[in-house]
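Just one protein chain is left out here, and the rest sit where they should.
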Amino acid sequence: MFSNLDLDVIWRSLPYLFFDGMRFTIILTLLATAGGIVIGTLLAMLRLARVPGLSLVAGGYVNLIRSMPLVLVIFWFFFLVPYIGQWITGSDRPIQVGAFYSALVTFTLFEAAYFCEIMRAGIQSISRGQEQAAQALGMSYVTTMGYIILPQAFRNMVPVLLTQTIILFQDTSLVYVISVTDFLGAASKIAQRDGRLVEMYLFAAIVYFTISLLASHAVRRLQHRIAIIR
Amino acid sequence: MGYHWNWGIFFQLSPDGTYTYAQLLLFGAGWTLATALLAWVIALTFGTVVGVLRTSPSPWLVRLGNAYVELFRNIPLLVQMFLWYFVLPEVVPEAIGDWLKQLHNASFYNAVACLGLYTSARVAEQVKAGILSLRSGQRMAGLAIGLTLPQTYRYVLLPMAFRIILPPLTSEFLNIIKNSAVALTIGLVELTAAARSMSEFSFQVFEAFTGATLIYIVINIVVVNGMQWFERRIAVPGLISMGPPAAAH
Partner (left out) sequence: MSSMITIDSVSKWYGKTQVLNKCSAEVARGEVVVVCGPSGSGKSTLIKCVNGLEPFQEGKIVVEGVSVGDPGTDLPKLRARIGMVFQNFELFPHLSVIRNLSLPQIKVLGRDEATAVKNGMRLLDRVGLSAHAAKFPGQLSGGQQQRVAIARALAMDPIAMLFDEPTSALDPEMIKEVLDVMVALAKDGMTMIVVTHEMGFARQVANRVVFMDKGEIVEDAPTADFFEKPHSERAQQFLSKILQH
């Protein structure tokens, strides 16, 4: 069964797998996390705003995204981003963006919906008294949010945000459906070119497993340390 | 804009001549639901067992349960699909492998098994959380009146734990429905796959994906409302069922 495993194929393709594939995966994960948290926080503030129109629009967007499979969202943005580019730049034909930027926009806007719910829970977990104390001192809405509420909400939600990032890291593998070469895509290409599906996919599984496991253990340790400080 | 709209495309026949595009999407939705429901049965069964193991008094069973959960949570779903579909037939004894490879609807069975076990790990987390949220006195009270430990789980702990975790379990069920789309990579013609092939044959990309999106939204609404109705029906009078916040996808 395992006798004719060709481990050499893994060894030979390591540079391609990591310098091309994994590099893409990590860049996409980091950029989508950063962008997603920023946009997600804005969405959370809109959802909690007392202006009904804003709250509905933000809520509608979040609920829509959260009811769709990520694969479908990837296809949507792959199709839509050229048209959005055309609309933004006012050109007369859709703009060819390439799969990388399409994937980046997709994951950022997709994760924003999930980060929104996390930040919304975080903001709501800050007692109303904090908001009242800041208002009683005469602080404006922007100052209250920026200096008092959001810093505390963010701190409280760090473990959950990090866990979501690990989930995002795994989800990036789905760029496979638009033929983008991330880590899994690279493994898949080698697998098909050399006919070594078992070795490459097992290796990919082991790598993802190791990274995710180490990362989630680190988050759990961080959670314990935060809990002690409180 | 350069895009030519045609909402009537749904009523046109697809290239193979027998069904309209609308019907193709609905068949896809059917495969989505079939996959999701069967996988959910597997997920609930295995998930409950593992969740219970993780709260048992035996440290070895707890470790076994934890290892199970870590295995399925740390490998991306797509990679797990590939392992089931491409790798499994190669690493089992040749006779079984050959049988697997010629199985009709192989992508369906692989998708169900893969999704089922993947989700069972998440269900196990919820079940563990639900059981641990009960006061420790409940377990002691069960044992004190003479129930064995398995009986205590069956008659005292699990009935309350499940009511508590109904909201996050609903989230997991919705996740299974969404995750079924990943199976298009191994050839399952579920809803997203049907939409993609509709967009490729008819060039009406926007209409195709809108149709699929609407169907997913409808499924979502039906499931959420159904679960709320179910929650009300099985609610214990006098107890406010407070579940942990809904899990991030």
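When the chains are written out, they are named A and B in that same order, and each has its own residue count from 1.
By our rule, a contact is a pair of C-beta atoms (placed from the backbone, for glycine too) under 8 Å apart; a residue touches a chain by one contact, two chains touch by 3 or more.
Note that the structure is a prediction, hence the values are computed from the model and not measured.
Q: Considering the full assembly, with which of the depicted chains is the omitted chain in contact?
A: When the entire complex is considered, the left-out chain reaches A.
Q: One chain is left out of this view; which of A:Leu5, A:Met139 or A:Ile167 touches it in the full complex?
A: Considering the complete complex, A:Met139 is the one touching the chain left out.
Q: Of the residues A:Gly60, A:Pro151 or A:Gly195, which one touches the chain left out of the display?
A: A:Pro151
Q: Mind pulling the chain A residues that touch the left-out chain?
A: 127, 129-130, 132-140, 143, 147-148, 151-152, 155, 230
Criterion: only the chains that are shown with their structure count from here on.
Q: Okay, in this complex, where on chain B does chain A touch?
A: 1-3, 70-71, 73-80, 82-83, 86-87, 90-93, 174, 178-182, 184-185, 192, 195-196, 199, 205-206, 209, 212-213, 216-217, 220, 245-246, 248-249
Q: Along chain A, where are the residues that touch chain B in the complex?
A: Residue positions touching the partner: 1-2, 64, 66-72, 75-76, 79, 83, 86, 92-94, 114, 117-118, 121, 160, 163-164, 167, 170-171, 173-174, 176-177, 184, 188, 191, 197-198, 201-202, 204-205, 208-209, 212-213, 216.
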